[in-house]
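Sharing a structure with you now.
The complex appears here without one of its protein chains, the remainder shown in place.
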Amino acid sequence: MRTLLRRSQIWLHIPMFLLAVLFLAPLLWMISTAFKAPEDIIGGLGTMQWLPRPATTENFRTVMGRAEEFPIWRWTFNSVFVSLAVTLLVLTVDALAAFAYSRLKWRGRDQIFALLVATMLVPGQVLLIPSYLLIRRLGLFDTYGALIFPAAAGAFGVFLLRQFFLTIPVELEEAARLDGCGPLGILRHVILPLSKPALATLGIFTFMGTWNAFEGPLLFTDTLTMRTLPVGITIFQGRYNIEYGPLMAAAALAAIPVTIAFLIFQRHIIKGISLTGLAGR
Amino acid sequence: MSTRALPEAIQAPPSRRSDGISGFLFALPHLLLFATFVLVPVLYGLYISLHRWHVLAKEHPLIGLGNYGAALSDDIFWIALRNTIYFVVLIVPLGNLVSLLLALGLASVQRLGTFYKIVYYLPVVISIAVVAVLWRWMYNTEIGLINLYLGTVVGWLRSIGLPLAPFEPLPWLSNPSWVMPSIALLTVWWTAGGNMVLYLAGLSNISDDYYEAASIDGANAWQRFWAITWPLLRPTTLFCLVFSVLGAFQVFGQSYVLFTSIQGGPQSGPARSGLTLALYMYLQGFRQYEIGYGAAIAYLLFAIVLVLTILQFRLLSNRDDATAKA
Partner (left out) sequence: MRALLRVLRTRFYPVLALFCVGLFTSGCSSQRNSNNQTTRTSDGKILINFWNGFTGPDGRAMEKMVARFQKQNPDVAVRMQIIPWGTYYDKLTLSLAYGGAPDLFVMHAGRLPEFATFDTLQPLEKLYATAQPPVQESDFAPVPWRATFYNKHQYALPLDVHPIGLYYNTKLFKEAGIVDAQGKPEPPHTFDEFLNAARRMTKDTNGDGRTDQWGFVFTWQRTNWLTIAGQFGASILSPDGKTSTLDSPPNLKALQLMHDLIYKYKVAPKPEGVDAWLAFRQGKVGMALEGIYMLASLEEQKGLPFAGAPVPQFGPMKAAWGGSHLLCQPKGISPQQSEAAWRLMRFLSDDSLIWARAGQVPARLDIRRSPQFTSLPVQAQFATQLPFVQYEPLHPKSNAIFPLIEPGIEAVLLDIATPEAAMRDASRRVNQVLERP
């Protein structure tokens, strides 16, 4: 890929940079708003006034300083912990399942897989009320379990990984089998090392999806200390009065850990396969 | 569902031997989670849809397909369906094109790649509450940044002598026919990074050797794209297309942030132009508490998407076979 468009790098950078500016613009506005005083926020709308004058850290202090009202560190911990737990759980169970649906033969496999695929077509909002009932029934209400298990139960990851596993040549598997590997060995030593881009992609999708999840965490938890960040920071967004400054400050803070997570996962997307030297299908 | 009814893309190639129980055991952990937190709620939702079911009511009389009949004769349902289809038609090509272009650009740049990647991905990580406020500011007719800059650009172009009419602020969210395109634009910003990651994974799967060989053969960038990237990226493209159609039919968050999340106006945009099926379901189920009716809308949407997905799989997998044989 690196050889593509080699001589025209400058012509590549111009549109990419312009696009980057467009993508960044709303976020820069968010960050600048986070540093503005209330009258500057309102006055600044409609003026193209990007820089706060004067810059103030008041909003950040509001967000971080009133732990009783907004335990933002606890919310951050909840979000990080839940997102990590869901991601690990999904990567584990979905990899096992995808292996079973793509590489092993067993009775009922295709029927069950079809069922998995079919449920992906049901709009998520319809599940909220039945899930609420179920979570109360199972005693998971207002626990980390309520935030983790439903989020890890979807079929998307199984589907994604299975499609990827199918592209890995069967010959490699046969070779491992001859070397005396069982199914678990094949998964560990053949399939997974070759699937880093897919696993990283699934990791990113799961982490982000869980991090941003809003309605589930809102309905399945109760106490202030069990909230996740997206639910927690809506406290600045009233029906009548939006506290713009603290809202933007909290959102800017909330974006930092996910961005780091993205940085970590995305490395594997490019490196994965080229490291193993086994490309194509 | 019998195996034969399955589209081929879902079926795994037949293995040579049976792995007995181990296959099932491998799938079991996920199946347990799935059965509890997806399958049961899905079936329960279906059960609810057959009843007149107000969340607060103690009695839920069974009315069979009554909710489905009511939905089909509800003109707002059809407005929502029309809006949803319009959105799908707008966003699937546009969103995938942008994501693919971003991924191609990222795969081709030699410097600043990580910077661009993060920038394009950043909108995905922003909380829904903030997206709501930011974009309602951006789209505001009078004080929105978009109109301000468009106005500045038009003014500048006029000042250097281009024969343009004076800038009239664009009614992004206040004119019914602008609403869906505005939502699509917001969607591209908000979600392009997601598909971009999938396309990147697909691209990283294509070996550099192909390009080296093609370069030696004297192929230019355009030829290399059509001869190598495009065909080898097909599985990824198909995956992204199928899932973006799926996602687009279930579009909810965008209208929600622009119109519903902050009360004070009609909850679905001017003349219901921002009302999508998933949002209508939410409004019926969560704002009106008629979850029987809301669930019926959801399963009608499910039926539409199911048919479309099967068609898509059929079409795409047949063509896959054709290419494989060629």
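By written order: A and B. Residues from 1 in each chain.
What we mean here is this: a residue touches a chain if its C-beta (ideal position, glycine included) is under 8 Å from a C-beta of that chain, and two chains touch if they have at least 3 such contacts.
Just so it is clear, the structure is predicted and the values come from calculations on it, not from any experiment.
Enquirer: From the listed residues A:Leu28, A:Ile42 or A:Ala67, report the one that touches the chain absent from this view.
Expert: A:Ile42
Enquirer: Residues on subunit A that touch the omitted chain in the whole complex?
Expert: 37-39, 42-43, 45-46, 69, 106-108, 129-130, 132-134, 136-137, 141, 218-219, 222-224, 234-243
Enquirer: What subunit B residues would touch the chain not displayed?
Expert: On the side of subunit B, residues 20-21, 24-25, 31, 35-36, 39-40, 43-44, 47, 52, 54-58, 136-137, 140-143, 166, 171, 173-176, 259, 261-268, 270-272, 283, 286-289 touch the unshown chain.
Assume only the chains that are shown with their structure count from here on.
Enquirer: Roughly how far is subunit A from subunit B, going centre to centre by Cα mean, in whole Å?
Expert: 16
Enquirer: Can you list the residues on subunit A that touch subunit B in the complex?
Expert: Subunit A reaches subunit B through residues 1-6, 8-9, 12-13, 15-16, 19-20, 22-27, 29-30, 45-46, 48, 92-94, 96-97, 99-131, 133-134, 138, 149-150, 152-155, 158, 160, 162-163, 166-167, 183, 187, 197-198, 200-201, 204-205, 208, 211-212, 214, 229-230, 233-234, 236-237, 239-240, 242, 244, 247-248, 251, 254-255, 258-259, 262-263, 266, 269-270, 272-274, 279-281.
Enquirer: Can you list the subunit B residues touching subunit A in their complex?
Expert: Interface residues on subunit B, with respect to subunit A: 1-3, 6, 10-15, 17-27, 29-31, 33-34, 36-42, 44-45, 48, 55, 102, 104-105, 107-112, 114-130, 132-135, 137-138, 140, 142-145, 148-149, 152, 189, 194, 197-198, 200-201, 203-212, 215, 221, 224-225, 229, 232, 235, 239, 246, 250, 252, 261-264, 277-278, 281-282, 285-286, 291, 294-295, 298-299, 301-302, 305-306, 309.
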